[in-house]
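Excluded from the complex is one protein chain; the other protein chains are retained at their positions.
Chains: A and B, in written order; residue numbering restarts at 1 for each.
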Amino acid sequence: MRLKALLLGTSFLAVSGLTAGAETLTIATVNNGDMIRMQKLTDDFKAKNPDIDLEWVTLEENVLRQRVTTDIATKGGQYDVLTIGTYEVPIWAKQDWLLPLENLGEDYDVDDLLPPIRAGLSYEDKLYAAPFYGESSMVMYRTDLFEEAGLEMPEAPTWEFVADAARKITDKDNEIYGICLRGKAGWGENMAFLTATANSFGARWFDENWQPQFDQPQWKETLDFYVNLMKDAGPPGASSNGFNENLALFQSGKCGMWIDATVAASFVTDPEESTVADKVGFALAPDNGLGKRGNWLWAWSLAIPAGTQKAEAAEKFIAWATGKDYLELVAEKEGWANVPPGTRTSLYENPEYAKIPFAEMTINSINTADPNNPTVDPVPYVGVQFVAIPEFQGLGTAVGQQFSAALAGQVTVDQALQSAQQLTQREMMKSGYIK
Amino acid sequence: MARAISPRRKWTITVVAWLLGLAIFFPILWTVLTSFKTEGEAIASPPSLVAFDWTLANYFEVQARSNYFKYVGNSIVIAVGSTLLGLLIAIPAAWAMAFSPTKRTKDVLMWMLSTKMLPPVGVLVPIYLIFRDTGLLDSRIGLIGVLTMINLPIIVWMLYTYFREIPGEILEAARMDGASLAKEIVYVLTPMALPGIASTMLLNIILAWNEAFWTLNLTASSAAPLTAFIAAYSSPEGLFWAKLSAASTLAIAPILIMGWFSQRQLIRGLTFGAVK
Partner (left out) sequence: MATLHTQSTARLMMAPAVVLLLLWMLVPLGMTVWFSFLRYNLLMPGMEEWSGFDNYYYFLTDPAFGTALVNTLLLVGGVLLISVGGGVALALLLDQPFFGQGIVRLLVIAPFFVMPTVSALVWKNMFMNPVYGLFAWVAKFFGLQPIDWLAEVPLFSIVLIVAWQWLPFATLILLTALQSLDEEQKEAAEMDGAGPVSRFIYIVLPHLSRAITVVILIETIFLLSVFAEILVTTNGGPGLESTNLTYLVYAQALLQFDVGAASAGGIVAVILANIVAIFLMRIIGKNLDA
């Protein structure tokens, strides 16, 4: 029955358009836990909007980004709703590739969106994407292991403390690794962590004249610290671990600490998925006493490509998926801990939600991230863990490859930094930022 | 069996061959087994081969997330469609090359093969633009077209090598009897060429089924085949080994079963003229 409907709906799009039947929205999204949950809850949306059908295209993050960017840049028009992040929104909005979200409905309450997140998704004061979940990064640690080692995690640790604790906890014979950090190359993977960390070490991608800064001592300090720490206290295979790989390691009890996205908190404390659910503590991302912490800011958001014919239905869907009712719906079905976090002020004012152990740390982390002043020294760009220019995806990934190689021990830290400096310089010259 | 062989030797060979065969097959077997475990058991150390609580939960989970049957349907339509279309175009061409060869036949054949060496990524953007303008994005017709073009050289070549083995005298005899070209094809050639055509068809269904670049990049949802289905599992979400195994098993099962059932036909023609 379903197959038949599908065949009808897809092969005869034109016909079904005429029959005033269901309109089908094609939604491109990433295979993260919260999105998969949303997919399972679509019956609620269909009950409220019987005339709109949803067709999901769920892809792994890199594949999704590549597909969606190709499509929007060539105006292919294959999708009606896109899942994109704070990096893409300002760049794409500037190109007129996205439609501003102006009809989200009366009870949507745009002013309820967390200010830093909303700012990141706006261009010239118009909202171009609605946040599905927002995240910063923080330290997640195993309270039992810390107790065993006689350590106490401060609420706002320093890098020195973290490194020290990681080395103490590590017990490689029993497969306990003191710290798990991202190592998989990619601008949204290891470079998100390393760029944010570098900020707290006083490093920056570019100086005010767009000169790459990888030849500066702060970067060397950052990378030395990271590589040595991972060598002593990290898991094997760290150079191919991204967010999801580390999540699996932490959930199976192999990490003492993990510094990563705040959204991970709900997964590591979920007793159904995590073997250490009741032994997790949280702390702010570490700093180095320079006034910046190593935490980032990101929001996976839903946006409407300019090419779609179904803008109205798409906006209805976005209002549903990112609205207050959706949070209630998830809370009712799966508990407050599983609500997509980091988007609305009202959620953090909700006394029910305040009971969640990671709620306060999440909002504090989000509020301390400042995309407009990310670094110790001034920079010409916006973005904490990224540089909001179109070239950054390629650049960040290429530099990420070098740093990943340094972590794997294929090259030295100095070689990696030298290559990073060279390739960044080439790219900036090629694209005309510097002469 | 022309040669006598000592029983002992036969047993040794049996053991070695089975061990090697199982080793080669093991990754697939392991995937299938893991798909019936819980996530916890999937990464348990030491791993257990069969002594675990068998569960179908992963299959239900995978099906709940993406409608498997839609993807299988698309895979079948695209793989079979492109193969049939390819055969339709290739049979006459290979026929002509085999029975009326000219000096340039070999060059044409080699040129055809060299088009297969075009790296697909290099021409992705042009193809994407063409597809956009012709409305072929995310359509099965479009994918059938692309895959036909990609596999056409292999089809032509396979058929050519096969047709060439057919003795020309038979055709001449048929012509003497006054058979028309159509009759010649239907009554004389087809029966002789059938094994080769069948084998070519099977090989190309496999190649088209497994093609993962164009099928992934030119589809969104309605024409998406199994390669897109698996792309949703290509990075872990927490503990995902069992779910990945279930999705993998689902993706390869149809073609593996087809391959096994038709392996005789497949192998018979899989010689590319290498056997004289």
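Definition applied: contacts are C-beta pairs under 8 Å (C-beta built on N, C-alpha and C of every residue); 3 or more make two chains touch, one makes a residue touch a chain.
Because the structure is predicted, anything quoted here is derived from the model rather than measured.
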Mind giving the shown chains that are in contact with the missing chain?
-> A, B
Candidate in contact with the missing chain, chosen from B:64, B:118 or B:170 | B:118
Residue-wise, where is subunit B in contact with the chain that is not depicted?
-> 1-3, 5, 10-11, 13-14, 16-18, 20-22, 24-25, 27-28, 30-31, 34, 43, 45-47, 89-90, 92-93, 95-97, 99-100, 102, 106, 108, 110, 112-127, 129-130, 149, 152-154, 156, 168, 172, 181, 206, 209-210, 212-213, 226-227, 230-231, 233-234, 236, 241, 244-245, 248, 251-252, 255-256, 259-260, 263, 267-268, 270-276
For subunit A, which residues reach the chain that was dropped from this view?
-> 62, 66, 69-70, 73-74, 91, 95, 175, 184-186, 235-240, 248-249, 254, 390-391, 393-395, 397-398, 401-402, 404-405, 407-408, 410-411, 416, 419, 422-423, 426, 430-431
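Criterion: only the chains that are shown with their structure count from here on.
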Roughly how many whole angstrom separate the Cα centroids of subunit A and subunit B?
-> 38
In the complex, the residues of subunit B that touch subunit A are 39-40, 43, 64-67, 69-70, 73, 124-125, 128-129, 131-132, 137-138, 216-217, 220-224, 228, 231-240
Along subunit A, where are the residues that touch subunit B in the complex?
-> 2-3, 6, 9-11, 26, 28, 31-33, 36, 39-40, 55-63, 67, 70-71, 74-79, 242, 244-245, 247-248, 251-252, 267, 273-275
